[in-house]
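A single protein chain has been omitted from the complex, and every remaining protein chain is retained in its original position.
This part shows chain A:
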Amino acid sequence: MQFLSYLINGISLGSVYALIALGYTMVYGIAKMLNFAHGDVIMIGSYVVFFTFGTSGMNPILSIVLSMVVCTVLGVVIERVAYRPLREAPSLAVLITAIGVSYLLQQVAQLTWSSNPKSFISVISGIPFLQPLSLFGGQLTISAETIVTIVVCVVIMVALIWFVNNTSAGHAMLAVSEDRGAAQLMGVNVNATISLTFAIGSALAAVAGALLCSSYPTLQPTTGAMPGIKAFVAAVFGGIGSIPGAFLGGILLGIIENLSKAYISTQLSDAIVFLVLIVVLIVKPTGLLGKKVNVKV
């Protein structure tokens, strides 16, 4: 029974990783860059929820929507200001810039809100009809946060896959991710498509932030960094560039992390997560669902 509880909590944590990983994987697939500032967008989103819902008592749903709007704008602005001028630059320059943006966001957050941890009030607790689920005559209790996190993640996943495969904008994303030049020749506006990708990724980051901080209620300027890195691991684990891969990688990573916390060592759990990444990269460099890239001449 305990195992089941660990497993479910692992899936829930993994769902958050999956949501964040989607941002990494979509941006990588379409803009061919690693946006290491993605984790910090989550942190900004969480602060928005903290101040609007936690401090001012705004409606929790409204607060998350507001946070999504703020993150979307932030993501698009970051891309426009920091990454777009480097579109033709070597990928190393873009990578360094992304790390720079990440520190910038953390430092700005620290200056604005100080580095003192704030205790985050679960957004789920603000929605009265959501109650913990008790199973097997009370032997297994699943918190409302856990359930909501998993459900939200699955719904977003399904919606996103539908969007990519069934809308014109989604097709444009697929085309740009395969061949930017050829997509342009089809009439796809590459800059607009990349902006859209950042917008979607950042909106999902806002949701992930609110869910993450509802389950793990400490908020500080570095809150986004570790989940960001782990979600990146999840994206690579599942096969970077692949949307179902991000989902699978995220869930598996969450389960591995939670089970190693429970059965091996709390301190070592992060090390185990990164060990998994190393093993996967050795055994299957393209990740679980990653496609082999054929370079044709």
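Criterion: contacts are C-beta pairs under 8 Å (C-beta built on N, C-alpha and C of every residue); 3 or more make two chains touch, one makes a residue touch a chain; residues count from 1.
As a working rule, contacts and distances are computed from a predicted model.
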{"item": "Listed names \"ABC transporter, ATP-binding protein\", \"Cytochrome bd-I ubiquinol oxidase subunit 2\", \"Putrescine transport system permease protein PotH\" or \"Alpha-ketoacid dehydrogenase subunit beta\", matching UniProt entry of the absent chain", "value": "\"ABC transporter, ATP-binding protein\""}
{"item": "Contact with the hidden chain (one of A:Asn189, A:Thr218 or A:Ser265)", "value": "A:Asn189"}
{"item": "Where the missing chain touches chain A, by residue", "value": "168, 171-172, 174-175, 178-179, 181-190, 291, 294, 296"}
